[in-house]
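First, the structure itself, so that you have it in front of you.
For this depiction, one protein chain was excluded, whereas all remaining protein chains were kept in their positions.
On to chain A.
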Amino acid sequence: MMAKQQYEQLSPEWFQPAPPNVGEQEKINRPSLTFWQDAWLRLRENKAAIVGLVMIIILTLMAIIAPMASDRTYKDQNLRHAKLPPKIPVLEHIHWLPFDGRDANGVDVYKQRGVKEYYWFGTDDLGRDLWVRTWYGTRISLYIGLLAALIDLLIGIAYGGISGYYGGRVDNVMQRIIEILNGIPYLIMVILFILIFEPGIISITLAMVITGWTTMARIVRGQVLKLKNMEYVLAARTLGAPTSRLIFKHLIPNVIGPIIITTMFTIPSAIFTEAFLSFIGLGIRPPEASLGSLVNDGYKSIQTYPHLMIIPAVVISLLILSFNLVADGIRDALDPKMRK
């Protein structure tokens, strides 16, 4: 009985269909995010990537500012100040830190030799300031990283884009060339160049120009092959867009995610390769300094002056680590599928 009464209270008007009111339904309550804003939001949540990003910024600033701010240069020799341990103002009073100007036996070398100046990272066997040399070496590492990224972007994308877009015989020939280039190890390429030119930055750069872009070209080709049959490409072509416009305006922007990820992973591996080459004596030659050659020099006196090896070794490891962390973070941010 009760139930029936309740039913009778319900008015049929209540059951009218809601007015269409399309505008209200479609209203977007939050500001819409572009692809980049979305990626940045995801990247920001990745603590490791942010730590890496901050470290890259700090290291880059140091590499730019430190050699300029110091009144010593990377090649100034001062034999009277040779083989000094690190000494940093303020930190010198904290005894468990290795910055108090004492050598492995606990002798204050600065007092013993009457050196008034501070060498923050100490000096090498020719009295060159390791602080300036370390940051100068970091500059070289960063230059190599930047160069590798540029080569990837310029040659890799163009090659992969053309190969994938034209397909058929062009693609076949271009892919065979890549296969042969890939078969020649990078190290071998560098050695061949070093035999013709002098060891140094030019040989490393040239070898990189010839072999460094193949991974990128393969990835771009794969993506372009997939995308070129899409309807929007057909539409653009129907409207009379030239091939170059199709490749650079329509296809490349849609491959931008994999491109950025590949570039980010190229950088640390290029930095590592340069350090490695300099370490075995194929890269930067003295008096110029690279982190790899500094580690190699420091290694010779590891028992008596461990700081000469440890400091550049820590800097190069931090540099590669930060780039790897950021690359991992960007991959996760741009491509949620690949996220852990």
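Just so we're on the same page, a residue touches a chain if its C-beta (ideal position, glycine included) is under 8 Å from a C-beta of that chain, and two chains touch if they have at least 3 such contacts; residues count from 1.
The rule is short, and it goes like this: contacts and distances are computed from a predicted model.
Colleague: The chain dropped from view, which UniProt name applies: "Peptide ABC transporter permease", "General L-amino acid transport system substrate-binding protein", "N-methylglutamate synthase subunit C" or "Fe-S cluster assembly ATPase SufC"?
Modeller: The record names the chain that does not appear here as "Peptide ABC transporter permease".
Colleague: Touch as defined at the start, partner being the missing chain; which of A:50, A:191, A:225 or A:256 qualifies?
Modeller: Of the listed residues, the one touching the omitted chain is A:191.
Colleague: One chain is left out of this view; which of A:143, A:166 or A:276 touches it in the full complex?
Modeller: Result: among the candidates, A:276 touches the missing chain.
Colleague: Write down which of A:284, A:320 or A:334 is the residue touching the left-out chain.
Modeller: With A:284, A:320 or A:334 as choices, the missing chain is touched by A:320.
Colleague: At which residues does chain A meet the chain that is not included here?
Modeller: 48, 172, 176, 179-180, 183-185, 187-188, 191-192, 195-196, 268, 272, 275-276, 279-282, 292, 295-296, 299, 302-303, 306, 309-310, 313, 316-317, 320-321, 324-325, 328, 340
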